[in-house]
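Heads up, one of the protein chains got dropped from this complex, but the rest are sitting where they should.
And now, chain A:
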Amino acid sequence: MVSDYRIKGETGEWEVVIGLEVHAQVVSNAKLFSGAATAFGAEPNTQVSLVDAAMPGMLPVPNRECIRQAVRTGMAIDAKINKWSRFDRKNYFYADLPQGYQISQLYHPLVGEGEVTVLLDEKDESSARTIGVERIHVEQDAGKLMHDQHPTMSYVDLNRSGVALMEIVSKPDMRSPAEAGAYLRKLRAILRYVGSCDGNMEEGSMRADVNVSVRKPGDEFGTRTETKNVNSVRFVMAVIEHEARRQVDLIEEGGTVAQETRLYDPDKNVTRTLRSKEDAHDYRYFPDPDLLPLELDDAFLDECRKSLPELPDAKRKRYELMGISAYNASVLTAEVETAGWFDALLSNDVDPKQASNWVVAELFGALNRLGVSIAECPVSPAHAADLLKLVADGTISGSIAKTVFEKMLESGDPAGAIVEREGLKQTSDTGAIDAEIDRILAANADKVEQYKAGKEQLFGFFVGQTMKAMAGKANPQIVNERLRAKLS
């Protein structure tokens, strides 16, 4: 299906062409080429080895785990893994890069072409789009500069310098902000399932360079701009909207789009020129003479493949085959923690469909109210399963289950204990139910007349009154049966 997202200009409609370069920080204990730690938030320059500080004579030795994580990520997007790859030096001078070059992979990346399938509408399989991935290569992150601590000096913290990054380069396959947003969310989910990147965009673990150009539908690609280091899905979508509009206006006013690097200012929601092509860096890439080519054997690749977990698409399909709705399946698989919690719930032998409805409606609602993530959920999957089973076997009604769940969230006690203690068991005692029904029908003789005269929607009123009188504990099925019998 082709996107119908268009920018309306004075000369007609314009199509937007988008490609994303995502920098994802690799989850590892040590850095890509040194034994210094990678943990976020350490005191400045305490996680810096002499390799990271680029002291003369220091030599890089690649971290096997970083390579492994990039390979696993490639496999998760069905990409070609290159058993022979190589590191290159990308030369530029900046205060956050003590080597004077970044070790990266230009000519022979570790991972070749792959693809990511996204759903634009979670309820609708026909909204699927496949976005091509050009390559994934591994490279060093740079240090961090702070400009606001001193009037005339910038402060440099090299803790991040040398941490492994995966650069995941998409093809120019996206045609709307929604597609780009869906791609970024899906990519983040895959990385988090695989465990190769924590996907924490606020801490900068994932950031995107956004390439945007516009064209009349069917024309050749226009000149693109690249907006650097955008650190949220929302901002990526805003950059595309803003940049596409700016380019259309520029062209229609007779100007031309300059190939340039831009920066996004989230406070003003504008992009501005960072550097034009004339000032573009001339990186003078060449093979890093300190590093031999990286050659991977079949045993290494086999281990990478075997270590992959069930991925979001496969999990979603499995859930749907269990009878879970497409929407629920999509929501439950979007985050690896949610899927893990739900899998644990399913392992307790509950009805998948009932469980999925309960998680999406009740559990998510409660977590929202409490303002906690599912990882911090006060109720364990096993305890939740007990609650669902009490509903399934008729011990408590659905509405009582809500009360019990609230008490479980407060006390952490198991459902069975709360039901016992508070006397919340559903009653199928027809004697007690009949007595209440008789009383209610007698007290509402006028409504009984109306009902018998054909106002059938009053049936719900009688059910409600009976349930209320029984404090919600009457078995609703029996209430229905007895009421129908008495009103017929």
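Just so it is clear, a contact is a pair of C-beta atoms (placed from the backbone, for glycine too) under 8 Å apart; a residue touches a chain by one contact, two chains touch by 3 or more; residues count from 1.
Throughout what follows, contacts and distances are computed from a predicted model.
The chain not displayed here is annotated in its UniProt record as "Aspartyl/glutamyl-tRNA(Asn/Gln) amidotransferase subunit C", chosen from "RNA polymerase sigma factor", "Methionine ABC transporter ATP-binding protein", "Aspartyl/glutamyl-tRNA(Asn/Gln) amidotransferase subunit C" or "Quinohemoprotein amine dehydrogenase subunit alpha".
Residue A:Val51 is the one among A:Val51, A:Val116 or A:Leu387 that touches the chain missing from this view. Residue in contact with the omitted chain (choice from A:Gln25, A:Asn63 or A:Ser397): A:Asn63. Residues of chain A in contact with the chain left out of this view: 28-30, 34-37, 43-53, 61-67, 86, 91, 93-95, 145-147, 149-150, 152-158, 274-275, 282, 284, 287, 291-295.
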